[in-house]
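Below: the structure, in structure tokens.
Note that one protein chain of the assembly has been removed; the remaining protein chains are unaltered in position.
After this line comes chain A, so read on.
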Amino acid sequence: MTAVAQRPAAVRVRRGGRAAWAGAGLAVVVVAVLGYLPLLTTRGTQVQLVGLFSLVVLGTMWNLLAGYGGMVSIGQQAYIGIGGYGLVYLASTVGVDPFLAVPVAAVVCAVVAWPISYLAFRLAGGYFAIGTWVIAEVVRLLVTQVDALGAGSGASLTGFAGLEPTYRIAYVYWMSLGIVVLVVGGVYLLMRSRLGLALTAIRDEPTAAGSLGVAVTRAKRLVYVAAAAGCGLAGAMVVANTLRVQPGSAFSVDYSAMMIFIVVIGGIGTIEGPIIGALVFYALQDSLADLGNWYLVVVGVVAIAVTLLAPRGLWGLTRGRVELFPTGYRTGSR
């Protein structure tokens, strides 16, 4: 033991304290209200809200990858597609209950992502980003070769037979809400854990992290695999909601653009940011639906405006004064 270990210096570390409780309380209230909604709202509203939930999950996963793991992927649609197709294949062809098929599809994504990570991690920076996109395109091309998956034209989810639409939609809604809680809560707990500390260090300075004993590649691989599973859940959620999967949309790079928008607008490297970003994106999508292609222009202008006026995203405007999901460590000396 060296000097450092012997010197008495008991330090009191706080990890959010009251803010953490306030955040948890608020989350419980929001989830309770959202959980009650199917008893009050139309099916159409629930279908729309599941769309919003999928955006929250996707944003949270991209933030985990890029904002915490330092991995700028533009190929997460590979796992969104595998999740969607996995659900359809398991439910429609194999005959697995769709609500069981959703988590199984996510596990499939994780299993596929593990070996792919060895390929993707050979690339760094911009090459990693492009590489993930290429991998997603390869997965899409492979899927369109499989007749059992509807080849180029896609397939329908038929496993809900016997369930009345009202119930089906409410169940899918509750399942999706549960996935949001699992994913956002899981990332929050992950970022408060030892691994979260390692990830934040890797994001800021991977070389220094390695020199301080952090197993950089292993931590990144874990995150990559977890994010693949999360994106698979989102993909399956979307398909359970729309009952249809098509290679063009399920593997669309638009998903990556959307995820980046959500995270950058909301605030990268925070738990709250992607939730805010998803709400903003959803509101824009909803209110500008009639504008056709102009909608993309507005989204682009919003992105540019926020990047210029609030470089750390909308949640960044709080400058860390408000933290609903605090992950840091404070000693009380500044």
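The rule we apply is simple: a contact is a pair of C-beta atoms (placed from the backbone, for glycine too) under 8 Å apart; a residue touches a chain by one contact, two chains touch by 3 or more; residues count from 1.
Just so we're on the same page, contacts and distances are computed from a predicted model.
This complex has a chain not shown, and the name its UniProt record holds, of "hydrogenase (acceptor)", "Acetolactate synthase", "Branched-chain amino acid transport system ATP-binding protein" or "ribonucleoside-diphosphate reductase", is "Branched-chain amino acid transport system ATP-binding protein". Among A:Gly84, A:Pro247 or A:Gly269, only A:Gly269 touches the chain that is left out of the view.
Within the complete assembly, A:Gly328 is the residue of A:Gly35, A:Gly185 or A:Gly328 that touches the hidden chain.
The chain that is not drawn here is touched, among residues A:Val214, A:Ile260 or A:Val299, by A:Val214. Residue A:Ala198 is the one among A:Leu52, A:Ala198 or A:Ile260 that touches the chain not shown. Think of the hidden chain as still there; on chain A it touches residues 1-5, 7-11, 13, 194, 197-198, 200-201, 203-205, 207-216, 269, 328-334.
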